[in-house]
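First up is the structure itself, then whatever we jot down about it.
Just one protein chain is left out here, and the rest sit where they should.
Presenting subunit A:
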Amino acid sequence: MAILNFTLNPEALGKLHDALALLSVFKGRIGDPTRERDTAIERCDVSVEDEEGKTKSRFVIKIVCRHGVIKTYRLTFESVAPMHALFVKENANNNWSISSKTLREFVEHFGPGTEQLDICSEDGRVSLTSYTEKIVSGNEILKQPLRTTIAIDALEFAEFAVEEQLHIGISVKDFKSIITHAGITNTIVKALYSHPTCPMQLTYSEEGIFSEFILMTIGESRGASAAPALNASRAGSKRPAPRQSLGATSTSKMAATSDMPPPPPGAGPSRGREASHGRISRPSPPPPQPSIQVNELFVPVGEDDRRWDPVNYEDEEEMLLWDTGAEKNSATMNSSRNLQGQEAQPQLNASLANVAENQGRQPSPTQRLAPTQRMSEIKGVFDD
């Protein structure tokens, strides 16, 4: 029995796609409207089947295309109590907010390969440092990633109320992903945190999507002045405020530099990548891969200089040849794509009713029919 039914117009389908982009079946299937001619989507019916006693719950997406093609996705789901990292807002006495575009410009300076991001402020300057802790020697030293520090005026921030000299560390990869995502539109990113080992919350909202991320944090373990005695007070992480209210700079500095054990088991959920609130519970699409984006954003040397780069002959598809290889190529690509989908998401039982040649799962590669379309012409279900 369906407990929920609704129909989406093609525009809304794009939004639904965004919401489901985390599932690998839909990954990267953002449509290009210009090549939606033959199988344009006319309607999309969505229903949620969930019934007590039944073993399986399904989220059914039925896409009605032109020419009577109907694509049906049945995604099984299991209802679970939502897991949400604990974040005690009241204890978060440090906060800042900044334009996402400004922050993104800064974040672009971070090179690839680093692990940690340290945030600290002193005398009206805010330092963001991306670094790696790995200790290496000999020739390996040269393979160390760039360590980058950006020192900016606190006035760059819309608001900045952070304890002086408090070092807090987060995953630079997560931060870059979040900021790359936030930087797509001009919004304000807000950060809230108390002290190292307690989670940091990053929030921003844009066009009805409210994004909230809770990040694990660590202290500055690079500092020499580790004070193990202070470790005892970590147990009281539920009440971080008292320690900070000591106020004395030196005390908080010591707290920040005390060495960092792995977070207590209870902090597990705090690693949760993201959690979203809003009227509709809806995960935001995965942030674009920063490694690619970052480089593209440095326009000035860009395009023109790239023509001097050596040709990568292995990756070149385009070749001055007759078109004999085209069929073979698309067959291989097709198979690899299907395989990827299967491997990545075996538990996702997305069966396809009517359109076999596009998304269908053939029993084995050898039994596959030769494709009749090039990959470039194939429209995905969510290519709208």
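Note that in this section contacts are C-beta pairs under 8 Å (C-beta built on N, C-alpha and C of every residue); 3 or more make two chains touch, one makes a residue touch a chain; residues count from 1.
Methods note: contacts and distances are computed from a predicted model.
Missing chain, UniProt name from the options "WD repeat containing, antisense to TP73", "Checkpoint protein", "Glutamate--cysteine ligase" or "Trafficking protein particle complex subunit 6B": "Checkpoint protein". Within the whole complex, the absent chain has one touching residue among A:Ser99, A:Gln165 or A:Ser205, and that is A:Ser99.
Within the complete assembly, residues 97-99, 101-102, 105-106, 109, 111-112, 139, 141-153, 155-159, 186, 188, 222, 295, 298, 300-301, 305, 307-311, 313, 316, 319-321 of subunit A touch the chain that is not shown.
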